[in-house]
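With one protein chain withheld, the remaining protein chains of the complex are depicted in position.
Chain nomenclature is as follows: A, B, C, D and E, assigned in order of appearance, with residue numbering initiated at 1 for each chain independently.
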Amino acid sequence: MKPIDPATASPEVKAVFDDIKATRKVNELNNFWLHLANEPRMLKHTWESLKAIMGNGALDPLTKELIYVAVSVTNNCEYCMASHSAAARAKGATEAQLNELYAVVGLANMTNRLANAYKVPVDEAFKRD
Amino acid sequence: MKPIDPATASPEVKAVFDDIKATRKVNELNNFWLHLANEPRMLKHTWESLKAIMGNGALDPLTKELIYVAVSVTNNCEYCMASHSAAARAKGATEAQLNELYAVVGLANMTNRLANAYKVPVDEAFKRD
Amino acid sequence: MKPIDPATASPEVKAVFDDIKATRKVNELNNFWLHLANEPRMLKHTWESLKAIMGNGALDPLTKELIYVAVSVTNNCEYCMASHSAAARAKGATEAQLNELYAVVGLANMTNRLANAYKVPVDEAFKRD
Amino acid sequence: MKPIDPATASPEVKAVFDDIKATRKVNELNNFWLHLANEPRMLKHTWESLKAIMGNGALDPLTKELIYVAVSVTNNCEYCMASHSAAARAKGATEAQLNELYAVVGLANMTNRLANAYKVPVDEAFKRD
Amino acid sequence: MKPIDPATASPEVKAVFDDIKATRKVNELNNFWLHLANEPRMLKHTWESLKAIMGNGALDPLTKELIYVAVSVTNNCEYCMASHSAAARAKGATEAQLNELYAVVGLANMTNRLANAYKVPVDEAFKRD
Partner (left out) sequence: MKPIDPATASPEVKAVFDDIKATRKVNELNNFWLHLANEPRMLKHTWESLKAIMGNGALDPLTKELIYVAVSVTNNCEYCMASHSAAARAKGATEAQLNELYAVVGLANMTNRLANAYKVPVDEAFKRD
């Protein structure tokens, strides 16, 4: 589907677009939001969820961007890898940190399958009430 | 396959077991290593890779455990979720941080599929040489 | 591998091609069938399975196309998203329905991981003999 | 993590719990909500998104439950399969419909990989502006 | 859903059950077939496909069982890992071969994500007309 043109968006969509721009202090919206606006309810819920979770909180914003990249690499989502690694760099991620992130993601995908293959039972020490 | 008993392990396996215990300052090995020892070459390579990457480096060890949990939740590896969330807690992760981690992982898995569904083109601003 | 040219296909492949065209009342085969014909046994079994399941049955054909799109978005199969969303539109899917479908797929991928992360036990009410 | 006890939940969590019970006309909450309440922001956003999308809309509620099951089977989320197939049955899904759903999900997962393996190019007829 | 009792199965289902037993020279059917019989069309198509592909062919039967295990480990399908590793052992797979298989599956899952993360372009030498 085609992206929604902000100039002709419905008031409902326009309100979300304006909030994204004001919150992020940007003049332009990236393609994800313009496309998701085809479903105004999901545009609103996705934006509100991300605004609530990805800013300051228990984890710092950079750590959360790195986690986002890790999931996106695991799922091979090219758009999400591009947008969230750009966000990570904008929040200060160095090339050395991204390289190490990729290493961790690769290793986790490997040991996930080794644990499956050997049907390793969870250690008592790792169990919680 | 059955786990390898450290008491009767080959010298090759025993050397890795000893290095894990010395490096981590523990007396017991968790089930993952005991099972993986059925394939001594992978035991050695997996341990050496994790030792090189998961300790101090460009990212702090706690961040790397959180990334490991994020991949393991995405792939639904129960053993890996249990072992790496235990490791994250041992390195200081709070319950609030783990809850926020789960939120980010959930959101990333959602937006990965929304980006797929709408075939969102990568923004010029996200492209790199 | 290259697609199989219907003009020079083996009788075994040609018989399947002819059945697809007759069943679907089309003159041309889409690329999927032309490529799959490299393995004539799978061409036959895949076509016969789809013919049996995707037509009239317990679920209406449009619902089944939407389910096909949902799986393809989850797995990020670009070809399958394109072909089955075209089939869904041909069977009457509206843009509003496709947008809502994408929303459901996104939400399901999110809550799947939240259920994993919290290791939510299955409620007694959901269990069946 | 342990589920949140509704009797001692925070006002923020309690408000969501009450809305779920009122909207669904039930007296008890299923385990998913009790666990997700460990992260009150995600509890609220997940509930509001599902309330907006899964009820009446462009697609009927039963179709949306079937799509939810399809994604959950693809991802092998046992909890989500159990809860959403129960919801589908409550909305009128017959055993024949569920069996046919499983067939479609199986076939889609197969043809997704066949399309990958043969790198089938998207037909011109499936492309859209 | 409950498995189908062969004693009371429909003639259509019984015919497939008999063919499985005759082809495999066994007296009992494993649980997969008894459950899949809830959808007789998929029972028939799945059995006929597997009969055509998994026996003698371009690849030897053991190699095909190992490939089946590799996919099942990657997808974390516990039933399929159990049934196809049993089939592989019955066809002569040694423990050393299974351990090496698991190693390859682990490494492939790792390098798949490293290739994603670095967006490695396909070498000219690997491209085909």
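Worth pointing out:
Assume a contact is a pair of C-beta atoms (placed from the backbone, for glycine too) under 8 Å apart; a residue touches a chain by one contact, two chains touch by 3 or more.
The model shown is predicted, which means the values in this text are computed figures rather than measured ones.
Partners of the chain left out, restricted to shown chains and counted across the full complex, are A, B, C, D, E. Residue positions on chain E in contact with the hidden chain: 1, 30-32, 35-36, 38, 42, 46, 49-50, 53-54, 57-59, 63-64, 66-68, 70-72, 74-75, 77-80, 82-86, 94, 96-97, 99-101, 103-105, 107-112, 114-116, 118, 120-123, 125-127, in rising order. By the touch rule set out above, chain C reaches the unshown chain at residues 1, 38-39, 41-42, 46, 75-77. Contact residues of chain B toward the unshown chain are 1-2, 41-42, 45, 48-49, 52-53, 128-129.
One rule holds in what follows: only the chains that are shown with their structure count from here on.
Legend: contact pairs of C-E compared by residue number with B-E, C-D or A-D; the interface matching in over half of them is A-D. Summarising the inter-chain layout, the chain whose CA centre lies farthest from the centre of chain A is E. Centroids of chain A and chain D (each the mean of its C-alpha atoms) stand 21 Å apart. Residue positions 1, 38, 42, 46, 74-78, 99-100, 102-103, 105-107, 109-112, 114, 116, 118 of chain B are each in touch with at least two other chains.
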